[in-house]
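Take this structure, written in structure tokens, and hold onto it; I'll ask about it next.
Note that this complex is displayed minus one protein chain, with the remaining chains in position.
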Amino acid sequence: MRMFMNDYSEGAAPQVLQALVDTNAEQTVGYTEGDPHCDRARDLIRQAARTPHADVEFCIGGTSANLVCVSGMLRDYEGVICTPDAHINVHETGAIAACGRTVLPTDDADGFLSPDAAERVWRFQTGCGRHMTRPALIYISDTTELGGVWTRERFDAICDWAESRNLRTYVDGARLGSALTSPDNDLDLAHIASRASAFSIGGTKNGLLFGEAIVINDAQLKETFPYIVKERGGLLAKGRLLGVQFEAAFQGGLYWKLAAHANECALALRDGLVANGFKPYGNSGSNQQFFVVSDRVGDALEKACGCESFYRIDATHRVIRFVCSWATELSDVDELIEFASAL
Amino acid sequence: MRMFMNDYSEGAAPQVLQALVDTNAEQTVGYTEGDPHCDRARDLIRQAARTPHADVEFCIGGTSANLVCVSGMLRDYEGVICTPDAHINVHETGAIAACGRTVLPTDDADGFLSPDAAERVWRFQTGCGRHMTRPALIYISDTTELGGVWTRERFDAICDWAESRNLRTYVDGARLGSALTSPDNDLDLAHIASRASAFSIGGTKNGLLFGEAIVINDAQLKETFPYIVKERGGLLAKGRLLGVQFEAAFQGGLYWKLAAHANECALALRDGLVANGFKPYGNSGSNQQFFVVSDRVGDALEKACGCESFYRIDATHRVIRFVCSWATELSDVDELIEFASAL
Amino acid sequence: MRMFMNDYSEGAAPQVLQALVDTNAEQTVGYTEGDPHCDRARDLIRQAARTPHADVEFCIGGTSANLVCVSGMLRDYEGVICTPDAHINVHETGAIAACGRTVLPTDDADGFLSPDAAERVWRFQTGCGRHMTRPALIYISDTTELGGVWTRERFDAICDWAESRNLRTYVDGARLGSALTSPDNDLDLAHIASRASAFSIGGTKNGLLFGEAIVINDAQLKETFPYIVKERGGLLAKGRLLGVQFEAAFQGGLYWKLAAHANECALALRDGLVANGFKPYGNSGSNQQFFVVSDRVGDALEKACGCESFYRIDATHRVIRFVCSWATELSDVDELIEFASAL
Partner (left out) sequence: MRMFMNDYSEGAAPQVLQALVDTNAEQTVGYTEGDPHCDRARDLIRQAARTPHADVEFCIGGTSANLVCVSGMLRDYEGVICTPDAHINVHETGAIAACGRTVLPTDDADGFLSPDAAERVWRFQTGCGRHMTRPALIYISDTTELGGVWTRERFDAICDWAESRNLRTYVDGARLGSALTSPDNDLDLAHIASRASAFSIGGTKNGLLFGEAIVINDAQLKETFPYIVKERGGLLAKGRLLGVQFEAAFQGGLYWKLAAHANECALALRDGLVANGFKPYGNSGSNQQFFVVSDRVGDALEKACGCESFYRIDATHRVIRFVCSWATELSDVDELIEFASAL
């Protein structure tokens, strides 16, 4: 059976891979510095985001993108407010601390950073002057760690709050494709670009071999990014590979089609499992789907399709995650539903 | 005319690219953690280096490999001894300092770290106890920044010295393929593996899209590498891409054939230019060739083939560099010699 | 009225100051390296802690002591488990992150790190291999941030747990004098020294002008401390000042007498206020006393004696803190009780 383990289990979408093959013999300068593919990809992204004055940069991966952007927008003693389950707080081995900056988690339990919780952190952290890390940035991810999709109303509310406190806003878009093509979504790239100080557009999890594009409005990050991405090891020597892939992804809207397809599979999986009595965990409208299952069922599914265990619920139940990608087929979904329903 | 700018101007060698295409639809776990391609590549490299007990890890690029290995072998207050032109001292935007460690350059002028110069640094740095950064590692690169190839005698001498001072040894092998296939070479992978605490085998500059393999003997680095490579953003989500490429490169000796070919082109270029009166700079036996030229000739060559300017010699002369890769053809070399000789 | 703001509001205890005056004209080498006062202070502390093989080092202040010890016992990707209100998590401006290490707070609400809560953090942080910061150290402080005093039973329980997980143990003893002379205490210096990897003995808050002594059992910290304390700016040029002060403090038990006196004042204050209807917050048996008061009463007390506001309870109530020191007199306490009771 097809694995539903992750959206980085396969290689690249065929069109992206073909672009790499087609351009393989070209000779270009390195480091994303002015090769025609990076330039064209930059233009395509700026057009898609209707943000002609933004810088578009490229980074080799998601952790690298996050640590470069976060540290590039913070002074040494400043911190970034995020939810407790944020990728930068949990799954990046302390990468932000390794850059000398502090992660300041709220108590938001659903993966969405809320103005109220963020305000509590801000008040606490600014209540003792220089004796405490000063918040200067918020980090949100769309989709959230639990597959949640930010609505425009929710997004504007946290952006408004951040502005009111004079904080920058960074959106981790590792799964931004899935977010913006979800039925739950009413945001678009241009609106995000109009409000975020910087945001990433994930390639790794949406059909590229690797790579994230970063859209930068913030003047300080525009200046610091090129240096920090090199200093932190996130700059690719054959930089044009990033350009070639994002060019292929953003030409003709392939990026959105791949993401929409992954969502379609994931939502079909959700509906099929729910119809068969499975209990969803959280409320994901995107390509990751979470369910509470007994350990017996979890073990069987894990063995069959590689789905991962996420949280323990009680002594005999846990949360598992299925992930669909551009490569998943609806027939794979049907096969999984049938298998799961027979357990 | 073909560019002679760098060995990362093209994509991947056809066999490597084909391996990526052939395996594209496979589903594997991520992060180089146990997918069959990474496992097989690890075995091939361990066999080639005759070092069954070494760990073999992968990293997305050269700066990343260097900063992970160097910081992984140093305590906070320790430093790494290297030549002043070392890549970590010059061209990595302070990446070692960004990890909190200190680079301790000698006064070696030819790119080879010498025991005498290293001893002077060591004596100086250990002459005032805790008030000075303590040396704990030496960094050498084969080939050197000027294309020099380490002989076994020279290599053993610096390793002997490092051992006598209880220092670890790290070999940056970004161009190790070119080094070990040079006519000037009498080292082999197994001998390096028998003496170095860790060394890298560069893929980026020898026919891969990207990626470096790291061979680790040092017990401390074996433990720290997996964490630090993640924390520093050097771990690839679709980790098997590194395995697939190194598997292709080390199966049947492709890696060495590609490097030998680049050397052949570079040495033909050297001989052709020398025969036409060009004056070499340094003594490179590898795929980078350096020449002292007038600015007029330098400008013309730079425009024609993208060769880079390296050092200024005097008001009207400079050092330029030509680089050959697996993709260079001998006919390209002939064309360049003809062009240059007519200047 | 005397201020009850802090235990670092005054200068040094008269005996300590006199020792500085008496030795002022002596000439000694610097940096705590072998002057007779540091040596004698080291001996006195080793004797008091019955730990002849421990290293005793000195540091200029509490934040400095914490960041040197914590970073000196952690690798780059490791973290320290502590309570959420721990000084290193809240009031040191991200000093641990500034050293590249991660603080891993539990959900303990009372200032005491509990094995259960620490185990939950440990399980969570070790559940995803290298993708998460690895815990390697626990941090506790005696007294706690809320004035709590560790009992031997509680202390042994957390030490047992830490040992079972192969973690080091660090005790921040900024107010260790107050802790070990509290009526609530059944620990002693020797027992702490027998179990902690390292702990500090605070001078700043118990009668010295400044300075903390650090008792180190851990072999790694023994090696790294001398370098890191210099590298991080925590080493005093006129190092003997630390020796002179700790010598005066530990000769004849002055250190314990000063602390016991501060406790006596604080407990008299507590009893007097409780007798007059004030409501304690938490359960402090040491020189800091916390009360829940109305804002009206809080404002009046703050103005009168400089007590600080700590937490907001509700729209009209807050927690305030009174601190007594070696310099507080029982008559000051009586005056404050009388004033407070009239509000």
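Just so it is clear, A, B and C label the chains in written order, and each chain counts residues from 1 on its own.
Convention: contacts are C-beta pairs under 8 Å (C-beta built on N, C-alpha and C of every residue); 3 or more make two chains touch, one makes a residue touch a chain.
As the structure is a prediction and not an experimental result, all values here were calculated from the model.
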Shown chains that the omitted chain touches within the full complex = A, B, C
Hidden partner chain, touching residue among A:Ala65, A:Val80 or A:Cys99 | A:Cys99
Given C:Phe112, C:Tyr139 or C:Tyr227, the one touching the chain that is not displayed = C:Tyr227
For the chain that's not shown, point to the residue among B:Arg2, B:His37, B:Arg130 or B:Arg321 touching it.
-> B:Arg130
Check the options C:Leu67, C:Leu180 or C:Ile337 and report the residue that touches the missing chain.
-> C:Leu67
Full-complex touch with the removed chain, picking from C:Met3, C:Ala157 or C:Leu343, is C:Met3
Where subunit B meets the left-out chain, the residues are 76-77, 79, 90-94, 96-103, 128, 130-133
If the missing chain were put back, which residues of subunit C would it touch?
-> 2-3, 5-6, 8-12, 14, 17, 20-21, 23-30, 60-64, 67-68, 92-95, 98-99, 204-205, 209-210, 227, 230-238, 241, 306, 327
Spell out, residue by residue, where the missing chain touches subunit A.
-> 31, 33, 71-72, 75-77, 99-100, 129-131, 134, 224, 226-231, 235
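Heads up, the rule we're going with is that only the chains that are shown with their structure count from here on.
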Since subunit A and subunit C are copies that touch, just let me know if over half of their interface numbering is common to both, same, or not, different.
-> same
Chain centres from averaged Cα atoms put subunit A and subunit B apart, in whole Å, by 33
How big is the gap, in whole Å, between where the Cα atoms of subunit B centre and where those of subunit C centre?
-> 50
Length of the line joining the C-alpha centres of subunit A and subunit C, rounded to whole Å | 42
Sites on subunit A at which at least two other chains make contact = 92-94, 98-99
